[in-house]
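Data block below; observations after.
Note that one protein chain is taken out, while the other chains of the complex remain in position.
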Amino acid sequence: MIGFLILCTFIGIIIIAFASVTQKKLSNAIILFMGVGLGSVILFFIFKAPDVALTEAVIGSGISSLIFLIALKHLKGKR
Amino acid sequence: MSLKRDLPTSTISGFALSASLILTILNILLHNIPNNIQTAGDELLKLNATEGVANAVTTVVVYFRGFDTLGEIAVLFIASLGLGLMLDENKQCDLKAKSNFMLQTASKLLFPIIMLFGIYVMVYGHLSPGGGFQGGVIIASGILLLLISFNEFEVPHSVVSLLEIFAGASYVIIGLIGLLVLDRFLGNFLPNDISNMGMLLSGGIIPIIYIIVGIKVGSEMSVISENLIKRCEDV
Partner (left out) sequence: MLEYIGYMFILFGVLAFLVSAVGLIRMPDTFTRIHIATKTTTIGTILVLIGAMFSEPSWSLKLALIGIFILITNPLSSSVIARASK
């Protein structure tokens, strides 16, 4: 049962990562990147690393995507 | 629907390749896991019981690999410094992030909760999952919420620079005191009985160092986000 859950999470992360790479709009790519972070949070938690899961949830899918979005807004002001 | 347009054939073939790879790896993982793999982490985890800290990861990160953590903090400081040098101080930038009454009220309500949670994660880093890095970034995200919702809000620079100087200096000073007392950098010179394991005041210098790391990371990340929101590029 837990193996099936791990498998589903792996496949979901791969689908979201490919969708994030192939997006035309950069903001959509950043939102999907947050999804990759959330999937890896589930994986870290299942593999008994709650410290790494907390770090990934806060840094990987929280503040780094926000900083990416702000940087994207800076770039749009340039053009 | 639009899902077909967003997923071209190269994506699907790459997905199939990776899925077969993952299936093979998972088959190995789930069916024949060897029980006695000895890694470098196991040796460190055996040593964990001598320091009286309940969370073994904290002992490894802050104590056995404390010098690396000092280097990581220096890297974060250099990143913050580079961003502050790159963005122009005199040029105010308008990001057109409109805020409204609801966002302001709710951020007034949420900011103390976020700060409390960040301090909890920071102070209890040696007992439960979490620690300085995570707690500092949670505090910085609370300040980012205030920066987004109130246009006139500014991070108090004198306080933040004092905090950062204090944190960075006291990390090195604690390490040097350990060098004087116990003949190695970051020696655990405060009382750390194993009988106190699980209490808030246990583990000697390890919780103190993690709180210092949290203060430094929080101030640096909030300054980075303020620079990105308030200033424009020089060029």
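Here the chain labels run A and B in written order, and each chain numbers its own residues starting at 1.
Everything below uses one rule, namely that a contact is a pair of C-beta atoms (placed from the backbone, for glycine too) under 8 Å apart; a residue touches a chain by one contact, two chains touch by 3 or more.
What you see is a predicted model; the values in this text were computed from it and never measured.
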Which displayed chains the hidden chain touches across the whole complex: B
Sole contact to the chain not displayed, among B:40, B:75, B:109 or B:201: B:109
Positions on chain B contacted by the hidden chain, ascending: 1, 98, 100, 102-103, 106, 109-110, 113
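Convention: only the chains that are shown with their structure count from here on.
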Parts of chain B lying in touch with chain A, wherever the complex brings them together: 6-8, 10-11, 14-15, 18-19, 22-23, 26, 30, 55, 57-58, 93, 95, 97, 121, 129-131, 133-134, 137-138, 140-141, 144, 221, 224-225, 228-229, 232-233
Contact set on chain A toward chain B in their complex: 3, 6-7, 10-11, 14-15, 18-19, 21-23, 50-51, 53-55, 58-59, 62-63, 66-67, 70-71, 73-74, 77-78
